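In this view, the complex is presented without one of its protein chains, the others remaining in place.
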Amino acid sequence: MIGALLHRLPFEPVTAILVIPAASAILLALLPGYRLTARLNVLAAFLTFLAALSLLVERPAPGGYLFVDDLNVVFVVLGTFVGFTTSAFSASYIAHELEIGRLTPAYLRFYHAMYQALMFSMNLGLLANNIGLMWVAIELATLTTVLMVGIYRTHQALEAAWKYFILGSVGIALALFGTILVYMAARPVIGEGHDAMVWTSLMEKSKDFSPDMLNLAFVFLMLGYGTKVGLAPLHAWLPDAHAEGPTPISAVLSGLLLNVALYAVLRFKMLLAANTAAIAPGPLMVTLGLLSLIFAGFMLYRRRDIKRLFAYSSIEHMGLITFAFGMGGPLANFAGLLHMTMHSLTKSAIFFTVGHISQVKGTQKMSEIRGLTVSHPLLGWGLVVGVVAIAGLPPLGIFMSEFLIVSSTFAREPLLALPLVFGILIALGALFLRLSDVAFGKPTGSMAPVKASRLPFIAHLALVLAAGIYLPGPLVTWFQNVARLLG
Amino acid sequence: MVLILQLIAQGAQMALVLLLAPLLLGFTRKVKARLLRRQGPPVLQPYRDLLRLIRKEVVLAHNASWLFRSGPYLIFAATWVAAALIPTFATDLYFSWTADLIAITALLGSARFFLALVGMDVGTAFGGIGSSREMMFASLAEPGMIMIVFTVALLAGSTQLSEVAEFMVTHVTLRVSLGLALVGLIIVALAENARIPVDNPATHLELTMVHEAMVLEYSGRHLAVLELASALKLLLYISLIACIFFPWGLAPFGSGPASYLIGLASYLGKLTVGGFLLALFETSIAKMRVFRVPDFLGIALMLGLLGMLLLFVSRSF
Partner (left out) sequence: MDHTAIDVAHMLAGGMVLVSFMLLYQDRMFGLLNVFALHAFVLSLSVAWQAYIQNAPHLFITAFIALVLKAIIIPVALHRVVVRLGIHRTIEIIGGVGPTMLFGMGLVALSMVVMLHATATADPLAREDLAFALSVVLLGLLMMVTRRNAVSQIVGFMSLENGLILAATGAKGMPLVVEISVAFSVLVAFIVIGVFLFRIRERFDTVDVEALEEARGERL
């Protein structure tokens, strides 16, 4: 029935997913007035989310430029959902920023337009069938986020934006070189022109490509897109960008952009896996993942800024996910996919609470934020649940995925399980240490009530809790299908 | 019979370079003067200078050693041999199998070594300055020269000059490595011959002389020999550039006197052009400060290295 309804619509959902954000970006750049634009932002994000949901029901056939398959439909739905809830959060957050004068009305229009442009570029990157188009989309996403990180125009914001710009652009440049190399590998087999860049045909013919060329291409792609994922040692932009940009941007960066970059790496991993003569991409990913995990775990101890703390936590989790995908095999891949979803939801929920907390207290330094559960119970307990979730405790979703990763590692490479568990435990320790300082104890700072948007983070944490307890059957089979695809 | 003819040809080349060297020097000076709107000395003036110097008395410092007295002859011998080996009007002359690029570099290196030694021999400050600067320049110019030699040799498949010249004639191509090697060799040539921008051959001011500083103590026939040696060195470098990069007109082995004459004519033409361009270049730029010269020579080294690296790129055909 829903299918029939969809057929009656004058446009395709895939087009809608792209057109709605693009059109609203232009519209939001022109309209003045905060209330209208914030509502429009939320509406546009909601409509995009609906369009993405419709993709679950019925998918169009793969085209030359865009396609939908099991892998990207998950991320599209997740992305549009988080985009929607973040836009709701952003509405209340930005209202406060406007009040205290941290953001001027002119920049507000710019902010909303860039937000929708970011949504557009991320969706385009996820849906692209042409590897060149995917690169273009990710570059566009990088540029929009760079502009948004620097939006407060303080010393620190500019430094963060400059660092992000330099590192991100270098990463994107390396990724472009890798893309060109993939094209060069495909050209003798598929022929010149557009066809040699279409991902579906690349997958089919991958076994005939020159393995040396593919290896070299993957190294560049891993380094390039890996910078955008935030893997150590290419992570230097991540903490600053999270800490100095507006919190909705931190939420979107952690929750979505890192996923899109990792998705790009996964696509190329699949390409390499289809060619048996090429090197196994696994060990490289495992190494980088483990490095990020342990490095970020240690770094968590010395953090004094609350957003930086959770930024390093993002690095840690992306390391864990990369490790899982590097291990490969159905269980680890399944765990990786689950972890990506859970991490997006949890991290953005945490940033929602942290955003409001830092607004109320007027600072991001953890030494000045204390006793949240007493002064602001909802936010405080929300943060507690969020941190418990991100640290990987049961019964929340991340525990399930971490457990699966660890058990599959024990089964396949027992030696690697040691540093893995070690990394997870250090991170857990650091997070709880900080959490106890921040959430409990005597409250300090301003006790003013905050006009928080409660629904976004409650919704996210509820989903994570539900997933931890029970994963619905269709979802499980779906993830399993994708895990099989990933090889 | 053939052997005698070959020996004559080789001997002719040796005499030719010796006789042409002062002429080249005089020609360059004349052109330079004309470009500066002066009359300038006559073109044959260097011959007169040499004759005059030979007839003059030698004045030696009382602490000059046997090295000081024999140095000029050693330097002259090494330079003449090197200059005589480079194909000027014909390739594959009798001793051409010894005309190896690396051997020529080594000969020039030993000449420079002796020059630096005699500069320091008497113990004056000027000599010391000259020698130390000369060695500093040499420490950069030599690697540059070697890199250029490697580039050319990798391309031609041999370091022997006759073979290089033949290769260049038959495989005329536009290669980026050759362009880089040419520019590098020009830079090295300017440095080795103590021309502007590295050193001013016409000055005797202490801050600006390198080569002149080392020969400051010499007089009489020693000085004549040294002047001839430096003129030979200039001729050597110009013929080297002409032989490697512009080898057209060289008479191949065993061809008749007609082609030898053509070879001679083309060689004279190349010398003329080389001398003219040198004079033009010298009048258009200023002398560099001494501490900048290593950068300048570093450029030659880089060009040589780059040329060599880029050769590997085009190996596939």
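Letters A and B mark the chains in the order given here, with residues in each chain numbered from 1 onward.
Keep in mind that, in the parts below, a residue touches a chain if its C-beta (ideal position, glycine included) is under 8 Å from a C-beta of that chain, and two chains touch if they have at least 3 such contacts.
None of these values were measured; they are calculated from a predicted model.
J.: Check each of A:38, A:108 or A:197 against the chain that is not shown and name the one that touches it.
T.: Reading the full complex, the residue touching the unseen chain is A:197.
J.: Using the definition of touch stated at the top, determine which of A:19, A:47, A:173 or A:203 touches the missing chain.
T.: Spelled out, the listed residue whose C-beta touches the missing chain is A:173.
J.: Specify the residue from the set A:34, A:162 or A:381 that touches the hidden chain.
T.: Per the contact definition at the top, the residue touching the missing chain is A:162.
J.: I'm checking contacts with the chain that's been left out. Which of A:83, A:239 or A:468 qualifies?
T.: A:239
J.: Identify the residue among A:84, A:135 or A:325 that touches the chain left out of the display.
T.: Answer from the full complex: A:135 touches the omitted chain.
J.: In terms of residues, what is the contact footprint of the unshown chain on subunit A?
T.: 130, 132-133, 135-136, 139, 143, 146-147, 150, 153-156, 158-162, 165-166, 169-170, 173-174, 176-177, 179-181, 183-184, 187-188, 192-194, 196-197, 210, 212-213, 215-216, 239-240, 243-244, 299, 302-305, 308
J.: Mind pulling the subunit B residues that touch the left-out chain?
T.: Considering the whole complex, subunit B reaches the absent chain at 173-177, 179-180, 295, 298, 302-303, 305-306, 309-310, 312-314, 316-317.
Methods note: only the chains that are shown with their structure count from here on.
J.: Please report how many Å separate the Cα centroid of subunit A from that of subunit B, as a whole number.
T.: Centre-to-centre distance between subunit A and subunit B: 67 Å.
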